[in-house]
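Only one protein chain is missing from this complex, and each of the others stays in its spot.
Chain IDs A and B follow the sequence of writing; residue 1 opens each chain.
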Amino acid sequence: MNRKTYFALGILLGCGILVTMIYGLFFASIPNEIPSAQIGKKAHAFSITTFSGQPVTLEGLKGKPVILNFWASWCVACRQEAHILERAHQRYTPQGAVFIGIAINDTREASLAFIRRFGKTYLLAPDDKTGSISLDYGVTAVPETFLIDKQGFIVKKVLGAVDRPTIEDFLNAQL
Amino acid sequence: MIVDIGYYAMLAAMALAFYSIIATILGISKNNQNLIQSGKNSLLIMFLMVLAAYLSLTYAFASDDFSVRFVAMHSSTDLPFYYKLTAVWGGMQGSLLLWQMILGFFTAVVVMRYRTTNHEILPHTMLVLSLISLFLLFLLVGWSNPFTRIFPVPAEGRGLNPLLQNPGMVYHPPSLYLGYVGFSVPFAFALGSLLRGKLDNNWILTTRRWTLFSWFFLTLGILLGANWAYIELGWGGYWAWDPVENASLMPWLTGTAFLHSVIVQEKRNGLKIWNMVLIFSTFLLSILGTFITRSGVLGSVHAFSRSNIGPAFLVFIAVVFVFSFSLLMYRQSRLVSESRSVSFFCKENSFLLNNIVFLVMTFTVLYGTVFPLLAEGLADKKLSIQAPFFNSIMTPLAIVMIILMGVTHLLGWKKTSTGPLIKNLAVPLLIAIVVMLLLTITAGASWQFFLLGLAAVFAGYIVIIEFVRSTRIRSGHRQESDGAKPSFLRSIILDKRRKGGLIIHLGIVFFAIGTCGNFFNQETSFTFAVGESKTFGRYTLVFQKIDRFQERNVRNEGIAIEVRQTGKTSRKITPVKSFYPTSPQPMTEVAIHRTLLEDLYVSLSSINQDGTATVVVYINPMVNFIWASMVLFLIGILYSLSYKPAQLRNVKT
Partner (left out) sequence: MFAAPNRLRMNAVRIILALLTLTIFLPTSSILLGEDLEDQVRDISHKLRCPTCQAMSVKESEAGLSLNMKNKVREMLEAGSSEEEILEFFVERYGEWILREPPKKGFNLVLWLAPLILILVIGFIVIRTLLRKTRTQKTPPVTPLTAEEQTKIEKDLNRFQSD
């Protein structure tokens, strides 16, 4: 190892750092957006009782595509997507899709107030006491939306407020 | 009006920096002293212009001028006056301006200070400094202008992030910047002497104090930041290995390595290329740190908004890297270290080892910090690299480093006779082993604690003995020139360089003892009602009442707790939730009951609807040793700064 080798190694290291930074700046994903570990896997089973008292299980919805949304009354982006979800529900539920909204870390009163305020009518339920449904789905923040296909596999996870084309593209392909 | 003056002053500063570069280049190539002098003068005026810009931005904050976008985003009328002044560096644009102001100030000091010395390399040094200034001013004018207006003018500002409304905000950023920017002076001298082709040790002797000064403020800045996190973030710790913290640690590691390895060049004419590499790396890493902090490539606690200056910084880093290292390669054949005839046990080798350990540490921190990007790019995986990784690699390295620090004091230059060395090592090592075995067994702690404590006791013992010895040699065995023995007081201030180093090393030992406390941290959480008491460790906490009070612009909701301890007078502490007018989420303000050896750290989780309160309580032993190390660093650095190397005493070049 002579001086030239050391220099070459140093320059290699410097270039490595620069390339990594360029990659990080222009090509890498946003650091605080965590991809789901469950894409392409079977969706975890759950059973809920909606605010209006209707029992629902994922098992019982086999053969139907499911839009599973996690929300909370205290979350700002959830207000943004409230109408998008409700309209999509009005349009696609008659065609066989299922819309489910699970409220996490929320009080029953606040959730109900939110539902009334935004006129939500699809299947809305609280998570259980320990929040185990949101943990099963690896929820990192609200809102998050999971698109589950007819066979019960998770196709996609949307971080933050969901937009209309995402839902429509998915359901048009499924139905 | 005043804001406009600030903006035009910034433009003028940019023009002056540009002019200085042109004048200096022409002056050097035509060997025209007048042009070079004119370049120097324009840098002095540049500093005044930057100062004017800085003051006018401060004025905009002080007078709540929300027509300035930066002010509207980072201040509000309810903010106490002194936080309005510090809010100037509460965002990116303002902190870049602070950076440039400090750089301008240092440049002016360099121009004034070396009017009569360093004629040969000074023009090249000024060139480097004004190029850095030009880059920063270019960013300030083009990309992140703090003087941009906003229309319509908002009636109220967005407010300063509550995390930044803390005394830490007053001291931590300026101190860190003094350190970062300070290192650009030795950097400029190093690059300047490479450019000039004057490759003696002059740049190292000239910048010795700059290096010490910058090292001190960087250290202080990091520790003050740790203290701020401890008080403000409320999770009981002070260092999280967050990317932004790592970004400040990397230049510290290389800077500390530089601080030591220049001594080898000064005393023994060795490591010449290596010293250049270290100061270049230190400068580059401080810029890289700013890039990481401000561009948002890596997630972090520091809620800096992502900004568009990332690419500009990256280009600057690339240019500096390529230019400085290719110049070094071009000149390398002339940087010959003198062949040394040394034995295996000598100071030279221990400094070499010290540098290698610092290098591995820097690499580990850098590698761990950017690895999430590598993992995503190479394996399409999203990973977390947090404290456990860094702790498990850095702790053994730190242990080696601290032991090495102790051993170094017993080594001489060139050669140390092994007999006395072994004897001198055996006693402290034996004592450290006995002490730590006793402690580890009685406390039931882990082997990591044993080793870290061993290193600390070993090094601390040697450092203290050496300090006593250096004082005693002076007072007992030596005589003043007139034959009289120096008094005890005088012997304390003699031999400043050696004592300075010893005191700073004692500070490191204190720091190590402080981190040993982490092995004994205790934590609990409970809910209690008014009048109820809970016992934790040696403390009994009595919930006295719910306490609501207004403080400055903040509405506090807290609980008054009486801390009782057998045999001691009870103390009242009040952990609170603070509601800031401009922030929807309350902040948790912890209450700390400090004793010399441990902190009782109480964080309020919530005041529940039934009137009970939930708190998280930590007992953090030895934390105060970490803060105390700052005092030792200060004393030690004052000693070291007051020493002037013999070569510089009577030399005028």
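In the analysis below, contacts are C-beta pairs under 8 Å (C-beta built on N, C-alpha and C of every residue); 3 or more make two chains touch, one makes a residue touch a chain.
All figures in this text were calculated on a predicted structure; none of them were measured in a lab.
Undergrad: Consider the whole complex, including the chain that is not shown, and state which of A:61, A:84, A:112 or A:141 touches that chain.
TA: A:141
Undergrad: Hey, which of B:117, B:343, B:527 or B:582 is the one touching the hidden chain?
TA: B:343
Undergrad: Using the document's definition of touch, tell me which of B:494, B:530 or B:641 contacts the absent chain.
TA: Of all options in B:494, B:530 or B:641, contact with the hidden chain holds for B:494.
Undergrad: Just to verify: which one of B:142, B:197 or B:388 makes contact with the chain not shown?
TA: Result: among the candidates, B:388 touches the missing chain.
Undergrad: On chain B, what residues meet the omitted chain?
TA: Residue positions of chain B that touch the missing chain: 235-237, 240, 242, 299-301, 340-344, 349, 352-353, 356, 359-360, 363-364, 367-368, 371, 374-375, 378-379, 381-389, 392-393, 415, 427, 431, 434-435, 438-439, 442-444, 453, 457, 460-461, 464-465, 468-469, 472, 476-481, 486, 494-496, 513, 516-517, 520, 522-525, 536-538, 588, 597-598, 605, 619, 621-622.
Undergrad: For chain A, which residues lie in contact with the unshown chain of the complex?
TA: So the residues of chain A touching the unseen chain are 1, 32, 34-38, 104-105, 130-132, 134-141.
Throughout what follows, only the chains that are shown with their structure count from here on.
Undergrad: Provide the residue numbers of chain A that touch chain B in the complex, in ascending order.
TA: 3, 7, 10-11, 14, 17-18, 20-25, 27-29, 31-32, 34-35
Undergrad: Touching chain A in the complex: which residues of chain B?
TA: Chain B residues touching chain A: 273, 277, 288, 291, 295-299, 310-311, 314, 317-318, 321, 325, 329, 332, 366, 370, 372-374, 376-377, 382.
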